[in-house]
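Only one protein chain is missing from this complex, and each of the others stays in its spot.
Up next is subunit A:
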């Protein structure tokens, strides 16, 4: 119990099975006090199941869940002191905004005038101070979600659980609420677990990003680390657009691992631990689409790799363009015929379809993954 006050939520070896189906496998997760942890993954990856177990809406099949250092595995939801926000707001339609927000205070022996004050403060915090007497369905979606948030935080919960709270809002509002939500979370310094399938939300808001896939935690860490150093092909693929090429280690060069792809291109690649790899080992290369730098001509530079390619299709996005390329390779270079994606800012006009370009990629932007078990 030495770290009783450091972690708002701790999951230890938590597993959830529904009959034959394993929704969450042996998961360890720590949410430090005051931090914003995002569970990100495609639908069915176990992120919502994990959240519902923390909430007490589902019982884990195995393992222990602790909130503020105390095991709550046996504690029913209504005694856990949580703030829960749903995708569909779930405001009580038969109660006024005031009664909605005050709902949880009824179970906390708060004196009447303090209830009033706290509800007011909460509504102030979500910037909707004058809607107390309205009914939920008189408010817009964004307003309803703010009220739902006010209702969750007014009880001063030990942890705030957000289940895709922005997914029902339209695009503009979603970005506005994203900033707003983060501001409120910072202001209150409340530990938060946020579930989403939207990578931009996850990257923008999290202190810690947890990428989940079919019940496993694929990777856990600060968003920039997870983005730049994906630990698996799944993470690389799920976050942004990545090129994943199988290959074989062919030695070392200037602190980088030299890899020859199966198509024959030679590419320098860094390793996270800066250690070399045994020659001949099967590996996979991950190159993010926006890290492939296109130009009419590149000069060789240390620590970078060059390829030539032909532009197959251009997807014009305004300030940038997404290119679908086929590598050509110089005379005698066998590294041809590989399909790559690149996203580059546009200088004046994008490279036209059919044009020949050079691709440069820095060894630092090239991530090495083990083997190619499933590639």
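As a convention for this text, a contact is a pair of C-beta atoms (placed from the backbone, for glycine too) under 8 Å apart; a residue touches a chain by one contact, two chains touch by 3 or more; residues count from 1.
The definition used in the following text is that contacts and distances are computed from a predicted model.
Asks: The chain that is not shown, which UniProt protein name from "M42 family peptidase", "ABC transporter permease subunit", "Imidazole glycerol phosphate synthase subunit HisF" or "Benzoyl-CoA oxygenase component B" does it carry?
Replies: "ABC transporter permease subunit"
Asks: Determine which one of A:22, A:77 or A:293 touches the chain that has been left out.
Replies: A:77
Asks: Which one, A:137, A:172 or A:319, makes contact with the chain that was left out?
Replies: In the full complex, the listed residue that touches the missing chain is A:137.
Asks: Which of these touches the unseen chain: A:29, A:55 or A:359?
Replies: Once the missing chain is taken into account, the touching residue is A:55.
Asks: Need a quick check: the contact residues on subunit A for the chain that isn't drawn.
Replies: Missing-chain contacts on subunit A: residues 55, 57, 76-84, 86, 88, 90-94, 96, 103-104, 106-108, 133-135, 137-138, 148, 151-152, 155, 161.
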